[in-house]
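In this view, the complex is presented without one of its protein chains, the others remaining in place.
Let's turn to chain A:
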Amino acid sequence: MLTFFKRYNLTILIGIIFIAVWAIVTKYATWINPVIFPQPITVIQSFSVKIGELLNGVVSSMKLLIPGFFGALIIGVVGGLFFGLNRRSREVLMPYFHALSPIPPTLFIPYVIAILPTFQTASMSLIFIGAFWPVFLGTIHGVLLIEKHYLDNAKSLGLKGPTFLLKVVLPASAPHILSGASTSLAMSFLILTIAEMFGASSGMGFFIQYYSDFSQYHYVLAGIIFNSIIIVTVMIAFEKIKKRLLFWTNLKADSK
């Protein structure tokens, strides 16, 4: 703990200075609009007032994010394995993948909302589209970049079917799959919050949009800070899981 403070004393100091400057400027500078730049203490009070609403927003957002992201993860990995292993199918469809994947999914928002019956299904689909490409293409690359040695070993052991997929192909391509998945997750949050500003009645993005409409920027700031903390925590947790799954890429030889 002490070493933590020693190591990060400057980092922590900068944070404290930032908050202090914020507090002083918003309190004494008359040229600053207090509605748009509320004092830190007001923002903190807003948390305690709105914490229930914020937490409900997270739950409501997760109901869109989880199906969209995990749907993309599963279909992306399965599809990526298929196209990675089947050269002919890949050759035929890869030009489409290259053409479609760079399109920002936000472009489809109004249209998807128009064709799907509910806001929920529309948001999930958009999250799915955005999250699908990185993990799908990551998986294809992962499979294509599998070292020949691993395939030689698999072949000489006669590994086939599910054993070959689960014990060789999947772990060997896992580094690329997971780095694709981490991009997918960031993409999911991006699309989620944008979609919620369009037509939601609750959620992380909705909260911010809603109170902006009423010019209650202390709530908006509280929402931004709270939601950022949630998103950063989820991303860090994901990186931890990723590191755990890929532990074997980072081992050091120890004694004999």
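In this text, a residue touches a chain if its C-beta (ideal position, glycine included) is under 8 Å from a C-beta of that chain, and two chains touch if they have at least 3 such contacts; residues count from 1.
Here is the rule we use: contacts and distances are computed from a predicted model.
**Q** UniProt protein name for the omitted subunit, picking from "Acyl-CoA dehydrogenase family protein", "Membrane protein", "ABC transporter ATP-binding protein" or "Cytochrome c oxidase subunit IVB"?
**A** "ABC transporter ATP-binding protein"
**Q** From the listed residues A:52, A:95, A:117 or A:158, report the one that touches the chain absent from this view.
**A** A:158
**Q** In the complete assembly, which of A:58, A:137 or A:168 touches the absent chain?
**A** Among A:58, A:137 or A:168, only A:168 touches the chain that is not shown.
**Q** Touching residues of chain A against the unshown chain: what are they?
**A** Where chain A meets the chain not shown: residues 147, 149-150, 152-153, 155-159, 163, 167-168, 171-172, 174, 248-254, 256.
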